[in-house]
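So the structure is just underneath, and the comments pick up after that.
Note that this complex is displayed minus one protein chain, with the remaining chains in position.
Order of writing sets the chain letters: A and B. Residues in each chain are counted from 1.
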Amino acid sequence: MVSGESEAGWAIYLDILRKPRYLNTLVLTVLVSLATTVAALAISTTAGMFLSRNRFKGRGILLSIMTLPLAFPGVVIGFLIILLGGRQGLVNQITPGHVVFAYSVVGLFLGYLYFSIPRVLLTVMAAAEKLDPELEEAARTLGASPYRVVVNVILPGLMPSLVAAGAIAFATAMGAFGTAFTLATNIDVIPMVIYTEFTLSANIAMAAALSIVLGIVTWALLLIARSLSGTTVAAGG
Amino acid sequence: MFKTKTKILQLTVTLTACTFLLVPMILSVMAGVTANYFQGISSGLTLKWVFRVWELYADSIFLSMWLAITCLIATLIIGLPAAYGLARHPGWLSRLLEEFISLPLAVPGLALALALLQLYGSMKGFRASWTFILVGHVLYTLPFMVRSILAVLASMDLKTLEEGAASLGASPWQRFRDIVVPNAMPGILAGALTVVTLSIGEFNLTWMLHTPYLKTLPVGLADSYASMRLEVASAYTLVFFVLIVPLLMAMQWASARAQRISQ
Partner (left out) sequence: MTFRLTNTAKTYPDGTRALLSTELTVNNGEIVSLLGPSGCGKTTLLRIIAGLETPDAGSDIWFDEDNVTSLPVERRKVGMVFQSYALFPNMSVRANIGYGLKMQKLPKQEIDARVTEVLEMCQLQKFSARAISALSGGQRQRVALARAIAPRPRLLLLDEPLSALDASLREVLRDELAVLLREFNITAIFVTHDQDEAMAIADRVAVMSNGRVVQSGTPEELYRNPNSAFVAGFVGNAMLLDGKNTGNVLILEGGELKLPSEGTGQNVFVRAEDVKIDDNGPLCGQVETITFLGTHYRIGIKGITPNLLTSVFAGQSAPKVGQRVKVAIGPEALMLLPEGAV
């Protein structure tokens, strides 16, 4: 990446931290991404353990539903959230009050979550298949309750993959443009600010500086993720 | 079957997540074939919105397919020899190169697009042609192709196989053609399906790189979401689903197969 015809040089990076608009954007993006990461980890770990440990009728269908969004670009996911929580959305139609959440932080969070659940799920399931069932049995013969088995055996076994999946979810949410493009018309998150700085304000130096910060953060996170799990997951959106 | 409390809780979470993911998809499909979404399904089912999408966006759909195919060809031409070279000469330099190729994987598409615009934006002819978008897609999908092939190649004893072929009189080119490519096939197939799926669905890069005369399918989608009535936008999404879902399934099947082979 080239920071272009920036005369301001390094000072532009200080601007990111000094100007409330950029700083607030940075904080909000990190918070939404963190919330997405935590929620996606909790949901996908529970569902992933369940789907990899139980064989039942309909399991294949559930698994297909949960991996389908892998191929959806962020814009499509944004649209799906609008169908759910927009002005003509399902929730607004079936609830008595006027409930429109698609264009708020909640909508953005749900969109990121929609994007992250399948990715985390696949990582968790791959790791769950590799867990040695004898370890859990050993803990149980030693008197461990199901809860202790989860805490002492399953979670430590899944930990590298959970860290990796979490890093991927976080990095993806930080850089998600498509979803933000459809939903975050009134919310400042980093990718949207980069886009508006570049196209509307023609503040190319700032757009470049923000992209570099964003690129370095996501690259570093995914480097950690890959060294822990060795998987390749798309960071699009 | 699901007796314990824990299992009931797990099942509830799984089903809730499935509902959250599935309901909007169903809404979108329904809206795309309903005569008037405001009045609901009672207004009748129709394919007119799908035809409308075809009138409006057929060019975008064809452009995306064309981009996917050319992107596949380009990633094969670059990716296969690259993966072969990396597999054949392991070491720190190869790892560094692999990391370098993989960079576009980690850096958000938006940042990548800005970099491309900064670099080549002033070359007017190139900037306005479809090949500019192609460059972006190739950059973005190449790591998937290289890694997919590399995973399969790394799992077999390539050196010994090639030495065996060489001892039987095969030239380097013959060894590549007769030994390397056939054995790498599962990885190539998985990589190819991944490249096509990703290229057809790519938005982040493409939105920044496209021109008003060159809209890909997802760019068209964004356009329809912003300016068309809900039924048309939904019908267009439906068309996208019909295109991408079989590709995704094929990709998952091929990747699982390649992974089984490389273990």
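One rule holds for everything that comes next: a contact is a pair of C-beta atoms (placed from the backbone, for glycine too) under 8 Å apart; a residue touches a chain by one contact, two chains touch by 3 or more.
No experiment lies behind these values; they were computed from the predicted model shown.
K.L.:
What chains on display are touched by the one that is not shown?
P.N.:
A
K.L.:
Would you mind spotting which of A:88, A:104, A:152 or A:203 touches the chain that isn't drawn?
P.N.:
A:152
K.L.:
For the chain left off this view, which of A:12, A:49 or A:139 is in contact with it?
P.N.:
Here the residue in touch with the unshown chain is A:139.
K.L.:
Tell me where the left-out chain touches subunit A, residue by residue.
P.N.:
So the residues of subunit A touching the missing chain come out as 132, 134-135, 137-145, 148, 152-153, 156-157.
Quick note on the criterion: only the chains that are shown with their structure count from here on.
K.L.:
Between subunit A and subunit B, what distance separates the C-alpha centroids? Give it in angstrom.
P.N.:
Distance between chain centres: 19 Å.
K.L.:
In the complex of these two chains, what residues of subunit A are touching subunit B?
P.N.:
So the residues of subunit A touching subunit B come out as 1-2, 4, 43-44, 46-47, 49-51, 54, 56, 62, 64-76, 78-84, 88, 90, 110, 113-114, 117-118, 146, 171, 174-178, 181-182, 191, 194-195, 198, 204, 207-208, 211-212, 214-215, 218-219, 221-223, 232, 234-237.
K.L.:
Mind listing the subunit B positions that touch subunit A in their complex?
P.N.:
The touching residues are 1-2, 4, 6-7, 9-11, 13-15, 17-18, 20-25, 27-28, 31, 37-38, 103, 105-111, 114-115, 118-119, 140, 143-144, 147, 197-198, 201-204, 207-208, 218, 221-222, 225, 230, 233-234, 237, 240, 244-245, 247-249, 251-252.
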